[in-house]
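The other protein chains are all here in position, but one chain of the complex has been omitted.
The letters A and B name the chains in turn, as written, and every chain counts its residues from 1.
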Amino acid sequence: MNRGIARGGALSFRHAGKIYDPEGARVVALDDVNFEIAAGEFCVVVGPSGCGKTTLLNAIAGFDQITSGEIRMDGALLTSPGKPLLPGADRMVVFQQGALFPWKTVLWNVTCGPIQQGKLSKKEANEQATHLLARVGLTSIENQYPGELSGGMKRRVEIVRALMNDPKVLLLDEPFRALDALTKSVVQEYLLELYDLTPKTVFFITHDIEEAVFLADKVVVMTTRPGRILKILDVGIGRPRDYRILTSQEFMRLEGEVRESIHDEARKAFEAGEREMAT
Amino acid sequence: MAQLIATAPTAIGDTAAVRVPWSVKMRRLLRSPRPYLALLGIAAFFLAWYLLVDVLKFWRFRELPGFVASIREWISPNPVYGVSLFTAEYYSHMGASVYRVFIAFVCATALGIPIGILMGWRRVFYGLTFPILELLRPIPILAWIPLAIILLPGRELPIIGLTFLAAFFVTILNTLLGVQSIDPVYFRAAKSLGFKQSAILFHVIVPGALPYIFVGLQIAMGACWFSLVASEIVSGQAGLGYKVWEAYYYVQFETMVIVMATLGILGYISSAFVRMLGNRLMQWRANMLAGVQ
Partner (left out) sequence: MTASSSVAATVATREAPVRRSRFSRWLASWWSLNLLLGAMSIGTLGLLWEFAQPLGIPGVKEVPPPSEVVRISADLLGSRLYWEGWMLSVQRITLGFLAAQIVGIPLGLMMAMHRNAFDTIFPIIEILRPIPPVAWIPVAIIFWPTREMSVVFIVFLGAFWIVLLNTIGGAANVDPNYKRAALSLGSNQRDLFWRIIFPATVPSIITGMAVGMGIAWEMVVAAEMIAGRTGLGYLLWQSFEINAIAQVVVCMISIGIAGYLSSEIIRQLGGFAAPWRRTH
């Protein structure tokens, strides 16, 4: 791998746990989660619905707090039950249903982070934004509104918006779920291109096994509620990757391994009548 | 009043929205039966009026002012009862009413929108103000007339006050609904992006609530005219509401019709103005909806 070195963003989960409503219904969302993500590593968490992967993402992002254990970033304590965490641009999120402000232009959306934080001037931000947008195949849409864009375009814009903040960790919450298969594979490739360019720690959650193995350096398989780590796989396939590896032997072997461990969990989740969080 | 934030077009295949030019839309409209049917409906109404009242004088309809007589009175330079497009009295009444509605509406907007936003944004403020709002809101506006006359000095202020009150409640409620309707994910995104509180207010809350706010403003405008006319009838000395009643009282029925029609026109223009203002401010919605053809 001859990419640049990521500046920080190593994540470490130690006995992380999340229990909702401890005095009442006592729903155990996460149970004793332990694993590490190296700086600049692309980590994908797969699991059936209700396995707590979104809870984990929210904990890193700061939208939710863990009730036991701790999460560390680059060795320093990020959050623990005694240390609530606020959302920040160093852990930027790409949301599942899309969170581009529909009342602002694409350019405003993409540049608002650095401008609001005072990190870049308007001119600098605009230049950088235009450049990044071009890299994902979007040109001259800067003055359009998100409502005028297609699904694939919106996802790319949102990824660019996240990257403009130069986060240490990029969090993606099932970002390509609503895209059709063809658009999905194209946008995945754009994502990998950007990743190869400026490696960051990526925390990506999905239920799509093929997507997981295609994108990841490390695949973390979780069980259904209560969410525990079932298995951690290292994906040794080299980068840059393109769609052709989807039919390679190594890929199919890894995918089969993940699928086998997940299958039973998926059935359990189904029979437990888990309702999907997103519709 | 649901369905205010149109969802983005779900594309079959990943295509962006295409904007249809205005000239094409105009041509399509003229080729469709729509404008002609509209004229048909409108003509049918006036024809029915004419037939029932002027010609057939059927049952109670003979008591009503005639269609032809009313029109003639309206456009006559020397009207029988002194009110027509050419008389000063017509415009002085109009001016009085418009002036009152304008002041009341502007005040209701200037106070109601910030309060509504604050209620949606800050939980403590909501807890303090919502119960009072919900207690006062069910009381019909006109039931406040006695109190308005007692509490507010003069003759103008009670009328303006009542008109204000009607619009005020509606504006607050719709603004509140607007703020509450904003998908929480936008707040999360804003926080992750490092927005300060003021940035969240200006770039998320206000634009996000704007569609609901403008629907509320249109309703508020209608409420303004309603309470204005009612309070003018009850306690006014000038204005279109007062004139309608006076015309009835002095059996000047054609004038009555003229004033009613004027009220309708003014009401329509004021609502349309608010709606157009909303469309201007919310370019993003216009563009999005324009593409869905």
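Odds and ends about this structure:
Convention: a residue touches a chain if its C-beta (ideal position, glycine included) is under 8 Å from a C-beta of that chain, and two chains touch if they have at least 3 such contacts.
Since this is a predicted model, take the numbers as computed values, not measurements.
Listed residues B:W74, B:Y212 or B:F226: the one in touch with the omitted chain is B:F226. Set against the missing chain, the residues B:A38, B:L56 or B:M276 yield one that touches it, B:A38. Contact between chain B and the absent chain runs through residues 1-3, 33-34, 37-38, 40-42, 44-45, 60-61, 63-64, 123-124, 126-132, 135-136, 138-147, 149-152, 184, 222, 225-226, 228-230, 233-234, 240-241, 244-245, 247-248, 253, 256, 259-261, 263-268, 271.
In this text, only the chains that are shown with their structure count from here on.
Across the complex, chain A meets chain B through its residues 61-63, 86-89, 91-93, 95, 97, 99, 101-104, 112-113, 116-117, 144-153, 161, 165, 179-180, 182-183.
Here chain B touches chain A in the complex through residues 8, 11, 13-17, 19, 183, 185-186, 188-189, 191-196, 199, 203-204, 207-208, 210, 282-285, 287-288, 291, going by the rule given at the top.
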